[in-house]
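As you look at this complex, bear in mind that one protein chain is not there, while each of the others sits in place.
Chain naming follows the written order as A and B, and within any one chain the residues start at number 1.
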Amino acid sequence: MDWTALTLSLWLAFWTVAILLPVSVLAGRGLAYTNFRGKGLVEAAVMLPLVLPPTVLGYYLLVGFGANSHLGGLWQGIFGHPLAFSFEGLVLASVLFNLPFAIQPAQRGFEAIPVALREAAACCGLSPWRALWKVDLPLAWPGLLTAMVLTFAHTLGEFGIVLMVGGSIPNETKTIAIAIYDRVQAFDTDAAGVMAATLVAISFVTIAATYWLSARLGKRLT
Amino acid sequence: MLNRRLVLTLAFVGAFALPRLAAAEDVPVIAAASDLQFALTEIAAAFQADTGQRVDLTLGSTGTIATQIRQGAPFQMFLAADEAFIATLHAEGLTRDEGVLYAEGRLVIMVPHGSALQADAALSGLAAQLDAGTLGKFAIANPDHAPYGQRAEEALRHAGLWDRVQPHLVLGENVSQAAQFALSGNADGGIIAWSLALAPEVAAQGDFALIPNDWHNSLMQRMVLLPTAGPVAEAFYDFMQSPEAREVMVKYGFVLPEGP
Partner (left out) sequence: MTLSVALRSHGPIPLDLSFRVAPGELLALVGPSGAGKTTALRAIAGLMTPNVGRVTAGDAIWLDTSASVNLPPHRRHLGVVFQSYALFPHLTALGNVLTAMPIPDQMEAQRLLDLVNLQGLANRRPADLSGGQQQRVALARALARRPKALLLDEPFSAVDRATRDGLQAEIIALRAHLNMPVVLVTHDLNEAQMLADRMLVIDGGRMIREGTTAEVMADAAALRTLGVREVAALLPAVIVAHEDDGLTRLDTATGPIFLPRIDARIGTRLRVRIMAHEVILSRDRPVGLSAQNILPATVRAVVPGDGPAVTLRLALGPDDILARITRRAAADLALVPGDTVHVILKTMSVARDHIARQTDPA
């Protein structure tokens, strides 16, 4: 059981969710409430990582922030080590790769709020910011919760992207999914089996707990 | 009220983040070709037992590792299965020096127990299956970036079997994965590294035969220190050339270059 890899995976999932939560609120709400030219394009762009194979995204990410890129060079200059093959690089890749999981359900959550309610909030004197806290979030939170749970679970299971951008460096980019792959290649099926089962258990418990919580909260609100 | 909760949450989270950030001791990452899976693990354990210092291993196909090094991967040492890759990196100024030969690799044909395919050095079993039209899947490492895959292709060409066996091939991303495919029961067999076949957990799963090394270009395996190498990596580099390490390499079928 590779505890380092497991911890690393949990951290990666945590940071991905932490960064994407405000993104999903703002982008989900923006897409739900406004119509603008090119909105379809934006929505398609957000969904892109869902249909692209991880290798394609991995390739572009390496090109985009590998050692030979502007961003990579900048990062190296500031921090002294490359962005690729680092935990921060994984977080960046993970954030991009999870955009559809984070934004789409959030957008649906906000869209489910009747227009009349939003208009009523404005006519009650609530600025868009105050309306977000007092009306939108209390009503759209199921969509946000779905988004964050999906993002968390998806990140835990990420493999292709991590393999391409990460390099399987212990305590840096060797997530538990990579560790399982590694153990299989080492013909150590016992260790692989234990880790795989652990991953399934954690994902299942997380999702179940989240939905149980949301059902309880939901009963309080409706 | 909301603000206080926010601050507490952030502090809580920050406290958790610290251990991870602090874990950055100097444990060098050594990148190695997949055929060293068992041999290098044993050697690294011996290194730790002898010197009390630790190294982390990351294994993959030689070509993939070379690409990662070009992308700035923070490896401190590289053990390749084909010295050509080291030469290229050296020419690009990405290595400390030209490195040193540490072994010659050998190919085996391996079949899992119960396979219809027979393993023999002349590959006649494979030819027989092809003639009868009863061959299922056959695994090798990917010739595009894995040296063992390239050599497997050469050997098969030499035996005049390449064109016929091609439609049956499954390609492993590296030679370890090829071994997985070969022995998983979904393929009839494959051509993998001798060093993998000699590992007890692998040997137990099937039969193998050594392929003559004049059927393919030799697998001159070279290792080199990379520019970021620190004292621990350097110590390991030296340890690799010590008698203790050499003994382990022989156990796993690695022919050693005549050394000092």
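To be clear about the criterion, contacts are C-beta pairs under 8 Å (C-beta built on N, C-alpha and C of every residue); 3 or more make two chains touch, one makes a residue touch a chain.
Quantities reported herein were computed from a predicted structural model and do not represent experimental measurements.
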item	value
Chains still shown that are in contact with the chain withheld from the display	A
Touch with the omitted chain, as defined above, among A:Ala13, A:Ala27, A:Ala106 or A:Val135	A:Val135
Touch criterion as defined above, residue of A:Leu26, A:Val63, A:Ala122 or A:Leu213 at the omitted chain	A:Ala122
Interface with the undisplayed chain - residues on chain A	114, 116-117, 119-128, 131, 134-135, 138-139, 221-222
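By our rule, only the chains that are shown with their structure count from here on.
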item	value
Complex contacts: residues of chain B adjacent to chain A	13, 17, 20, 23, 27, 29, 34, 37-38, 41, 56, 58-60, 68, 70-75, 174, 176-177, 179-180, 199, 201-202
Touching residues (chain side chain A, partner chain B) in the complex	7-8, 11, 18, 62, 66-68, 72, 76, 81-82, 84-86, 167-172, 174, 182, 184-188
